[in-house]
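Before anything else, here's the structure in question.
The complex is shown incomplete by one protein chain, all other protein chains being positioned as in the whole.
Entry: subunit A
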Amino acid sequence: MTDLPYNPSRGQSQMTKMVLRIVLYVLLGLFALFYLMPLFVMLTTSLKSLDEIRTGDLVSLPREVTFDAWRTAWSTACTGIQCEGVRPYFLNSLLIAIPAVMISTLMGALNGYVVAQWRFKGANIFFALMLFGCFIPFQVVLLPMARMLGIMGVAGTIPGLIFVHVIYGLGFTTLFFRNYYVSIPSELTKAAKVDGAGFFRIFWSIFLPLSLPIIVVTVIWQFTQIWNDFLFGVSFSQAGTQPVTVALNNIVNSTTGVKEYNVDMAAAIIAALPTLFVYVVAGKYFIRGLTAGSVKG
């Protein structure tokens, strides 16, 4: 216990320090329990049988572990009139998220490159307009977007949802790349220009190789946003093209038959797995994206 960061005033005895230290760890442990409890409850509930759930103890471990609820959630749970589980919707979410992440990241990289390194009159205004677009409540674009998707002939389709996610993700991806590229000295671009390299050549050979960290941050941010989206998913999809969040909500709120809480919880965990996985594997980049999105520098 010699590594206390700030030496408490000299009068304090070793004993008090110990007690304070223990109190500190107990507090941290209690908060950890608070954050873990819902995940624990979801997991144990999903492994219990309905009979066991009805005895009404949230925090007990399952007496008998069963994966029936997981099977049901994955392939036979009803999301309304269809009873195919979350599997097709999980696939929809992938089909929406993957292209949308790729396109919006690429466009954001090019935009950020222009705004940070090829300043021309109006580039800053463009950036300010874009930045402001990050903050609008999406409710304000829902109605015209619904009509626009209809006019474009992609209402209720997966390409339509990809389109929507690309458009409203552009603000953040541009912001990320712009803030990253702005710290790269512009002399680099100038020198390359003198050597006869063009716009794309400089981007491809100089900037892209430097961009791996920010690409990871942006991809993770966009993937999390799009995978977890509900508003666009519920507004612009139809039976068969819904993303997994919408399917999950439908399973939980479907009123037909017996309420199967274990199936609800299994479906919720399945819907959460991809983003949880990303978080566990690349948490550092996830946090960097979160803070970059809020405290810009």
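Note that in this section contacts are C-beta pairs under 8 Å (C-beta built on N, C-alpha and C of every residue); 3 or more make two chains touch, one makes a residue touch a chain; residues count from 1.
We adopt the following convention: contacts and distances are computed from a predicted model.
A chain of the complex is left out here; the name its UniProt entry carries, from "Cytochrome bc1 complex cytochrome b subunit", "Cell division protein", "Lactose transport system permease protein LacF" or "Multisubunit sodium/proton antiporter, MrpE subunit", is "Lactose transport system permease protein LacF".
Annotation: of A:S211, A:T224 or A:T241, A:T224 touches the absent chain (contact as defined above). Interface note for the absent chain: among A:M145, A:I158 or A:V219, the touching residue is A:M145. When the omitted chain is restored, the residue from A:A128, A:A191 or A:A239 that touches it is A:A128. In the full complex, subunit A touches the omitted chain through residues 3-10, 24-25, 27-28, 31-32, 34-39, 41-42, 45, 53-59, 107, 110-111, 114-115, 118, 120, 123, 126, 128-133, 135-148, 167-168, 170-171, 174, 198-200, 224, 227-231, 234-235, 245, 248-249, 252-253, 261, 264-265, 267-269, 271-272, 275-276, 278-280, 283, 286-287, 290-291, 294-296.
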